[in-house]
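Only one protein chain is missing; all other protein chains are in place.
Chain nomenclature is as follows: A, B, C, D and E, assigned in order of appearance, with residue numbering initiated at 1 for each chain independently.
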Amino acid sequence: MVSERQHKMPAHIDSDGNARMVDISCKNATVREAVASCVVELGQEAFIALKEGNAPKGDVLATARIAGILAAKQVDRLIPLCHSLPLEFVGIDFELSEKERTVTVRARSCTSYKTGVEMEAMTGASIAALAIYDMLKGIEKGITISKLQLEFKSGGKSGTWRKNTP
Amino acid sequence: MVSERQHKMPAHIDSDGNARMVDISCKNATVREAVASCVVELGQEAFIALKEGNAPKGDVLATARIAGILAAKQVDRLIPLCHSLPLEFVGIDFELSEKERTVTVRARSCTSYKTGVEMEAMTGASIAALAIYDMLKGIEKGITISKLQLEFKSGGKSGTWRKNTP
Amino acid sequence: MVSERQHKMPAHIDSDGNARMVDISCKNATVREAVASCVVELGQEAFIALKEGNAPKGDVLATARIAGILAAKQVDRLIPLCHSLPLEFVGIDFELSEKERTVTVRARSCTSYKTGVEMEAMTGASIAALAIYDMLKGIEKGITISKLQLEFKSGGKSGTWRKNTP
Amino acid sequence: MVSERQHKMPAHIDSDGNARMVDISCKNATVREAVASCVVELGQEAFIALKEGNAPKGDVLATARIAGILAAKQVDRLIPLCHSLPLEFVGIDFELSEKERTVTVRARSCTSYKTGVEMEAMTGASIAALAIYDMLKGIEKGITISKLQLEFKSGGKSGTWRKNTP
Amino acid sequence: MVSERQHKMPAHIDSDGNARMVDISCKNATVREAVASCVVELGQEAFIALKEGNAPKGDVLATARIAGILAAKQVDRLIPLCHSLPLEFVGIDFELSEKERTVTVRARSCTSYKTGVEMEAMTGASIAALAIYDMLKGIEKGITISKLQLEFKSGGKSGTWRKNTP
Partner (left out) sequence: MVSERQHKMPAHIDSDGNARMVDISCKNATVREAVASCVVELGQEAFIALKEGNAPKGDVLATARIAGILAAKQVDRLIPLCHSLPLEFVGIDFELSEKERTVTVRARSCTSYKTGVEMEAMTGASIAALAIYDMLKGIEKGITISKLQLEFKSGGKSGTWRKNTP
């Protein structure tokens, strides 16, 4: 992929098993989108505090939403081999299940660029969930964050992908 | 605006009153520019120290200029719903009024992108003014920063806008 | 103040008018607090949107509060000559005046350290106000941020200081 | 807790349901430690690539370890209401299960300060797992990160806590 | 270059000797590449520890590679007048000379944008070398980093440039 470049790296410093970014110079910019989600499993007391708006550190979901949006914009600093890219949208939403005492965090990210935005969606969902944990850990330290996964991606050479759901 | 996307967010996580970035995927990239300014109101002693170059922490305006430029490049980290964008220029300039004992800070920012650069200019001016405060607060804690406002913007769907001046 | 150090900087690189951090090695750690405020002057339409919770980008004050808190924790990156310090508290609060169509932003910061937290309060208030601007600029570009100033500080060698109020 | 302060915030800007940092000014500095973990569930192809060291972007675990360590040091930027604190140690370790085709990520963090380091361990484990995802997603997009949870904490007023294990 | 702009900055705030970013609005986006290198001069003991993989803080080159890649993506925050740009590739490689007891660090960066990536390559090489120093300074404090220089650049108006080698 580097062969059309004017300057060849000497062979002896060729990478072999070493961490390396993908060179996207020759890729096409296309519209790309990704959706990721995870599930925050709360106990009864934490769920009620969240739902009734009296968590010890205040408004849980508004804070977590901002945390997730800001984190998605910092993916290039957090995930070593990710590219800096012009993120055109990132949104974080929450779905509460009273029966399961869970919050499902869902992040969607979009760009028109040469590489995908899966990590932006995954990281946005993850940090939003961690902010929920932070704001409720005074009530319950055993909160668990599970099933962080990609749900959907579109765009790029590999095209559309959708998580199989049972 | 999301309707042409392949993946619909489920209705129940539709945002309602929640913080959300504007989705700029469908906007056109145009040349965009913004100018913002604010006024740092110094007392007599601080103004003289600034003007004569013997402020307690050294060169006030050179430091404030760099602070403003760096801050404009970090707007996406500071202002939660702002987009990361390829800033093509940011400049910070200062105008001293001996009569008013003020420094007017003016920031100009430019891009060729899908969204405007008003926040880059506003934040650049604001942080430059705060750096002036920081370097002179040893002399006078009562320094006030006023009239932080947009003066001008151009580009994008809403076109050119200019602050009314009395 | 540097005289008790073992290693002297050669005289010819002594700073003269150049930007320099204050050396706080020999200062005492004391409890320090600061309060700063500014006023966001909205027009009628923007004020109503804020108050009624239908601003174009969603929940204005929750977003601005988080922006201010995060900015206060990043002062050492934003204001060149500020020290990195263990910030023990930062809070951002808002006061709406229907008559004036203003939001007063107030930030309070605390530490037990060798230098003051004025810049943390000033920067927290400033960035919170800029986030308000960002979320309402779709309605009204002429919003002005005024009277950014220190209200109060305590602790350290210079002790307690309070803004004169007319 | 604020009552011994010299400067009272006016009652009308008292927070009510709003996001707020905990004021730790009056807390004692004690030795604090936290351990958190999560499980990265790989498919067969991704597990083999990881184990045999031929993942598409190179050395997975060395990269993930650095990502986790760096993220733990940035928790105050990522989790809005967390304090900046002097992190004395953070370590990331990995345990591979060939049978389960999983990597268990474990993060340990330590400080001698006024507040705990649970979020540093949780965030370190989470970002290390996301870096593993990033380096293997070219092989398998369906990798899931599960069971992100606190295992242990010690220090502070609430003392030692240990996750119940079945 | 600013003359085609709609909004003129008033003459009296025209910069004169002051720091300023280059305005790249009118430049063309072209493929640009840069290679930079530096030499880390180790003593015997440090070189052996590096080569045999028993440095006090662990895997030196894997850590330095990640440090260099991450730093190259942060150049706009580190070098005040550099532009934020969409870096399409950055790679860090190392070449050990047993005879000289040196590590040559080489960084290559690429973009398709309006300005060059020399600083990304220079900064990537420099921070990778500093990370090597950090991981070996427990063995030998006198390690020196030398000959940090640009080797090659291509693209843009000034075209291809190559370091003269004796």
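Just a few scattered comments:
By our rule, a residue touches a chain if its C-beta (ideal position, glycine included) is under 8 Å from a C-beta of that chain, and two chains touch if they have at least 3 such contacts.
Here the structure is a predicted model, which is why all the values come from computation and not from measurement.
In the whole complex the chain that is left out makes contact with B, C, D, E.
When you scan E:29, E:48, E:81 or E:96 for touch with the missing chain, the hit is E:81.
Among D:70, D:125 or D:143, the one in contact with the hidden chain is D:70.
Counting over the whole complex, subunit C has residues 5-7, 9-10, 12-15, 18-25, 76-77, 80-81, 83-86, 113-114 touching the chain that is not drawn. For subunit B, the residues touching the absent chain in the complete assembly are 59, 62-63, 66-67, 70. With the whole complex as reference, residues 15, 17-22, 38, 53-54, 56-59, 62-63, 66-67, 70-71, 74, 77-82, 118-119, 122-123, 126-127, 129-131, 133-135, 137, 141-150, 153, 161, 163-164 of subunit E touch the missing chain.
The rule we apply is simple: only the chains that are shown with their structure count from here on.
With C-D and A-D as the two chain pairs, more C-beta contacts join A-D. Per-chain Cα centroids separate subunit B from subunit D by 34 Å.
Computed centre separation for the pair subunit B/subunit C is 15 angstrom, with centres defined by C-alpha atoms.
The residues of subunit A that reach two or more other chains are 15, 18-22, 59, 62-63, 66-67, 70, 74, 77, 80-81, 84-86, listed in rising order.
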